[in-house]
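Only one structure is covered here, and it is reproduced in the block below.
All protein chains of the complex are present and in place, except for one that has been dropped.
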Amino acid sequence: MNFLSIFVLIPSLMLLGLWAARNIKQIRAVMVTGASMLMIAAVALAYLYVRARAAGDTSQMLFTSSVEWYKPLNICYAVGVDGISVVMLLLSAVIVFTGVFASWKMKLQTKEFFLWFSLLSMGVLGFFISIDLFTMFMFYEIALIPMYLLIGIWGTGRKEYSAMKLTLMLMGASAFLLMGILGIFFGAGGTTMNILEIAKLHIPIDLQRIFFPITFLGFGVLGALFPFHTWSPDGHASAPTAVSMLHAGVLMKLGGYGCFRVAMYLMPEAATELSWIFLILTGISVVYGAFSACVQTDLKYINAYSSVSHCGLVLFAILMMTHTASTGAVLQMLSHGLITALFFALIGMIYGRTHTRDVRELRGLMKVMPFLSVGYVVAGFANLGLPGFSGFVAEMKIFVGSFENAETFNRVWTIIATTSIVITAVYILRLVGRIIYGEVENKKYLSLTDATWDERLCVIVLVAAVAGLGCFPLWFSNIIDESTLPVITQLMNH
Amino acid sequence: MEQYSITPLIILLPLAAFLLLGLFGNRFKPLTAGIIATLEMTATTVIAYFTAFSYFTSDRLPDGTFATFTPFDYVWLPLGEKLTFNMGILLDPISVMMLIVITTVSLMVHIYSLGYMKGEKGFQRYFAFLSLFTMSMLGLVVATNIFQMYLFWELVGVSSYLLIGFYYTKPSAIAASKKAFIVTRFADLGFLIGILVYGYYVGSYSFEYSAHLKAIATAGTMIPLALGLMIIGGAGKSAMFPFHLWLPDAMEGPTPVSALIHAATMVVAGVYLIARLFPLFVGFAPDVLHLAGYVGAFTALFAAVIACVQTDIKRVLAFSTISQIGFMIVALGVSTSADPHHGGLGYMASMFHLFTHAMFKALLFLGAGAVIHAVHSNEMKDMGGLWKYMPLTHITFLVACLAIAGIPPFSGFFSKDEILAATFMFSPTMGYLMTFIAGLTAFYMFRLYYNIFWAKPYEVKSGHGGHAHKPHEAPAVMTFPLLFLAAVTCVAGFIPFGNFVSSNGEAYHIHIDKQVAVTSVVVALVGIGIATLMYRGASRKVADGLERGFGFLYRAAVHRFYIDEIYQFVTHKIIFALISKPIAWFDRHVVDAFFDRLAWLAHVTATKIKGLQGGNVQSYAVVFLWGILAIMVALLFITFGVFWLM
Partner (left out) sequence: MVPMQYYLLVSTFMLFVGVFGFFTRRNLLTILISVELVLNAVDINFAVFNRYLYPEQLEGMFFSVFSIGLSAVEAAVAIAIIIVVYRNLENIRVSSLNKLKD
């Protein structure tokens, strides 16, 4: 077993621990221990990774290992990380950690909730360490199924409908994905499922033309690609807080990650040839999501559409196929993951107090819950790309990178995409002005309390992460930069 | 170089104050927080003055210019192979000049706020935001590259947003802050795209153009395009037409904030941006520069006309600020070369006016603040006759009014004279237009002055609990900044400004163009005279008559030529109703409905074919038998053909 497997092992141990836990205290203890261990493991991994790079290890993936699993199809349990996976693992660990605190007061069937939650984290963490297509797919499915139960049982509003919709659409996507993966596997000669090995082989261009769109679509649905994004608003609006956080924060990133690592990397010719179709779709996502968010009345819907817009930007940047833009895309995944998790956490906390998420009813929250309100304003600023927060770094990198692509078509779409930063400002400020500022109208709210310690911890960790990334982006940018390079080289050298 | 190693503190000190007060502000007593911020600001000011002193007293380079120092410049974020996003400190004449302007005004505003904001809820927060703003503005002016400038540009935008919306329970303040942010952000979009274009074609964001002249030259029309787009950003921050509409509303913020941000520093960022890029403008995009000049002239006129009829004293000052910034932009816009003796005078004039304007406009705002503090109203109708109650405020306000009207020996005269001289050199029409606007300025400023301090005796109203509320002079923490700025306004005109700042960096000796000076002073005096006639006394016969006579024009001007209504129309009717709503509808009823339909279709099909799976083995067996028979027949046909039957 390899060191990386610890990321699958810890959630498994958490499952065991939860199974044995008998009361709420023990459940919390298990979750906090597990989540902290994940954080430590992620930080340690980052440290080891940087040290290995500093020591001159230039191989594309570090800490690789491969255990044969099913010989006839050459399926292996293959793991390995590069800079992108390292930062995504960090992100996941942070969000799992804060997610535990965001659902601290979960009442209904706590044990089961955390069981599924741990399974979900196992899926996403496993996905990021896998470099074998099949293993990757398997972890993706592991992450997907708990969503259905988590939303369907612990959700709010039209939860059954949303859970069904989300699961069905993502399952549909994973059907595409399976097709794509098999296409890649057999196209590359059927000898290996390992991404690094396949990248060295050549998939015939005719097959690429068929399987690139299928694979990209399969991952793209998860990344809320227009017009396959509609699961996102409903799903996020109905999901419980921690699940929204993990889903929007990490699971949606699987889409961008997969598009980049699998679709583009393994099928570079088709990617270059067909990127324009998806560029249009993602460009629409970016602007469309932002405009839609302007007129929503439910806080979670606003955030969900905002996610459509920002995740659209991730795919958009990837499709620009320049080094800077793809690094920007990874930064944007990171940044959006943290910001949106912060948003959902705060919305959950506000909802837990006011029992409404309707923008028209909330007013003057700054007076009654200053901590949460300030957190919300900070999240809003981070979301609209204010310097000092991670969104700015990611967006600038994306826009500069996109502009490197000198095709007029790409330029035009870049400029269209930049308008989203203004629209984002419009809906964020509208929201902040409406719900945070002003006088309290509903007298019931006057008796509400501000954040408790667990909520404070959750918000502070996320804000610190967002601000840290926004103020000192160099380190992240560098380790991502060197890891996006192989993909870009592949795209350029086909 | 060594003496500049402390310059980062200029940015870091306010940042530290912001973090301290922002995170732990509520742990301090309000006054303690204010004093911490003020002390920090004093330290910053001392460092800035020290830096300026050592910079301007250092030896000039052989070509007569001051050396440009970059004591710090490190890569903050790499953006591609060549491009990097650097953070650093650039010291050259204009940035050092701006350091002085910002720290001086900011310090005065800090001190003033100790008195003005006393007892306000959120005192700590106020000082935290002030520190944030000061930090961002200082970071903006010392930027070594255009991207760093953009970063701080956004930060000043947000601190302006926070400060305008300081009274966050007031709907008008919320709306104003939102408007300010969104309008400037919209303009910043132009700035950003300009940066993208520039960076791509030039391969560097740095202000050290000399290393990239070749790339700039080969970029062709892209450079004017990039610069033009950047100017849009500048126009947004500097409230040039048509982006001016956020500034008057921004007066919803506390008055000291208006003095600092919306009069002296942030709003001149656009001017500073053009000045920063001046060599590029005159070298590669003179047409864009002239275009900016025309826009500036139009804005100056437009705002001056509106200022003549506003009744809210802060709005008068706001429009006057817009108009004065228009002057600065005009001065830059009429430049045709980098040589101050031949068509490059405007650069120096603009910077000079920026400097003097910052001082006297801050003074005007702080004076207005003292008045508002005393009478608790912004409206002229609630004032009048205040000279008796507030002598110090009255005198300092008068000094500032004379300065802005361009009466010697106050500072405004000197800088405005240079601007007018520069415009006359460019084209006489422009010169006369600007002289006329200068006269208009004198008129509306004195209209303001008379309405506040003279016009009619102050009506003492009975306040709470039957106590007669008499306006009284502001406390010393508020009058000290007034006196200080008034002193600066009196002497600033005699600073040999051209020695320090000029378009090519060489010392330029300022000389007064007699003809221009006399004309402008006469025009200003005429303006003041008319204002005296109309508003000095309690009777407003002439003024009312004019209002009636030009009814339509008057109403249009009062409504600021309905630009705000157009803005409302565009945002609410077009963006919300025509774009966002349909998109949201489309999303729910077309895209989403499509997938719902798909699911529904699957459901319906399932219900339809469910009957086949009845669970009755016997009926399965019948189908099975028929199936086998059919297959057998089919196989027989295939094997033997149709003839087998016969």
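Labels for the chains are A and B, by order of writing; each one numbers its residues from 1.
We take it that a residue touches a chain if its C-beta (ideal position, glycine included) is under 8 Å from a C-beta of that chain, and two chains touch if they have at least 3 such contacts.
Values in this document were obtained by computation on a predicted structure and should not be read as measured data.
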Among the chains present in the display, which ones are touched by the chain that isn't there? B
Taking the full complex into account, find the residue in B:46, B:518 or B:621 that is in contact with the omitted chain. B:621
Which chain B residues would touch the chain omitted from the figure, given the whole complex? 615-618, 621-622, 625
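In this text, only the chains that are shown with their structure count from here on.
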Would you mind pulling out the distance in Å between where the CA atoms of chain A average out and where those of chain B do? 36
Per the touch rule above, chain B residues touching chain A in the complex are 75-81, 83, 85, 147, 151-152, 154-155, 158, 161, 165, 168-169, 171, 174-175, 177-178, 181-182, 185-186, 189, 192-193, 196-197, 199-200, 571, 575-576, 579-581, 583-584, 587, 591-592, 594-596, 599
Applying the document's contact rule, which stretches of chain A touch chain B when the two form their complex? 164-165, 168-169, 226-227, 229-231, 234, 288, 291-292, 294-296, 322-324, 364, 366-367, 381, 385-388, 392-393, 396-397, 399-401, 403-404, 406, 414-415, 418-419, 421-422, 425-426, 429-430, 433, 436-439, 473-474, 477-478, 481
